[in-house]
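Here it is, the structure, as C-alpha cells.
For this depiction, one protein chain was excluded, whereas all remaining protein chains were kept in their positions.
Then we have subunit A:
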Amino acid sequence: MLLNYLKIAWKVLLRHPFYTFITLFGITLTLTVLMVLTSFLDHLFGAHYPEGNRNRSLYITMMMQTDSARESVNTGPYSFQFLKRHAKTLKSAERVSIASMFGFSNSYVGGKRIKLNTKFTDADFWHVTNYKFLEGKPYNDQTIAQGERVVVITDDLKKQYFEESTESVIGKTIEIESITYKVMGVVRGGPPTRVYTYADVFFPYTAPKSNYQNAGMRGGYQAIVLAKTPGDRPEIQAEYDNAIRQIPLPAKENGFTFSVIVAKADTYFDGFLRTFLRSDNEPNRLAFYGIASLVLLMFMGLPAINLVNVNVSRMLERASEIGVRKAFGAPSQTLLGQFIIENIFITFIGGVFALGLSYLIIYYINSSGLIAYADLTINWVVFVTSLGVCLLFGLLSGVLPALKMSRLKIVDALKA
C-alpha cells in the first residue's frame, strides 16, 4: 500500500512541474534555514572541540550577590580563591579546572600589532578540555608552582607571531605586554563561541596580571567541573549547593552588603539560560521555552500555511481519485493517512535538497572566517533533528488539506 501511495505522490509531482517547483522551493528554503539554525545551535551548545566533555561537565561561571529584597544585585564571575575553596574541593567531581574569562592583550612582531585573547588557567584545564597539542605539552602544577614564565599558544597565533614557521616553536620566546614568555605548547585553536575555553594564548594562573590572589568572592574566574559520568552531575550540583549554603551571610564586598548568594554549578545550556535570563526562576525558564517554541512554530507555521493552500489545490484535482478509493472501501482515516504520507514524502524530497544546500552554506560559514575556527557540521544530532523538523513540517502542511479531502462526500468527489 505504501508503494502505491508513493507512486501516486511521485506522479502527482511530475504532473505540474511549476507547482512542484514552487512547493519544493518553499519547503527547501524553510528547511535549509532550520537545518543551518540547528547546526548553529549544535555548534553553540553541543559537545565539540575543545569542549568534547561538555556532556559530563558543569560550569560555575556567574555569582549573583543580592540583598534580601533583591533590589540591589551584583553579578559577575568568581575570584580564583573562592573557586579554589568551594569548587576545587568538590569530592564528587573527577576533576575541577579554574580558568579566567578571556581577556585582551597585544603583542608586536616586526612593528605589527597582534590582538590577543588571553586566558589564565590551572593545570587541570588541559584535562577538563580536550585541546589537541600540535607541539609541546601543557604546563603542569609544578610549572605553575615555580612561577615559570611559560605559555601555550594556538596554531593561529604561531602563524602570526612566528611568520608561518614550519619548524617547532617550542622553547622559543614570545613577548606579550613587554614580558617575555617561553612557548611550551601549541594547540589547535577553538572557536570564540566557546567562551569558557577560547583564547589565543594560555598562561599559568601565577603569571603576572592574573589577579589570582584577590581575596573577595568575585573576580574574573570560572570553573569547569568534570563528572565521571553525566549521571553524576546532580550529586556534584548538590554538593556545590551545600558548600555555598555554608558561607556565612550577610557579607560585604566592595562596600556592598548582601544577604543572598546565587551560585550554581550548571550544565552548559542551563548556565547559558541563567546568564541570558539573569534569573534562576522556573516560570521564567518555562516562559523562555514557550517563546522559543512559539517562534519556531511560527517560523515553520507561516510557510506551512502557504503550503496548505497549494496542497488543497493539488488535492482538489484528485477528488475523483478520492471518490474511487472511498467507493472501493477506503475509510476516511486511511485516506487521511495516505495524504499525510504523500505530503511527508514530498517534504522529505525538499529535505534532501535542503540538506545539500545546508552543506554548502555551512561550508561557506566554516571557510569564510566569519567565525574563527568555526566547526559547524551536519552530524547525527543535526541530521536527526532535521528529520524531525521535516516530519513536523510535513504534518503541519499536510494534515489540514488531508483532513478536508478525506471528508469529501463520495458522490461529490466522483462528480468533480
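As a convention for this text, a contact is a pair of C-beta atoms (placed from the backbone, for glycine too) under 8 Å apart; a residue touches a chain by one contact, two chains touch by 3 or more; residues count from 1.
Methods note: contacts and distances are computed from a predicted model.
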### Query
For the chain omitted from this view, which of "L-aspartate oxidase", "TldD/PmbA family protein", "aminomethyltransferase" or "ABC transporter ATP-binding protein" is its UniProt protein name?
"ABC transporter ATP-binding protein"
### Task
Could you tell me which of A:Gln142, A:Thr229 or A:Gln333 touches the chain that is not displayed?
A:Gln333
### Residues of subunit A (touch criterion as defined above) contacting the omitted chain
1, 3-4, 7-8, 11-12, 15, 320-321, 323-334, 409-411, 414
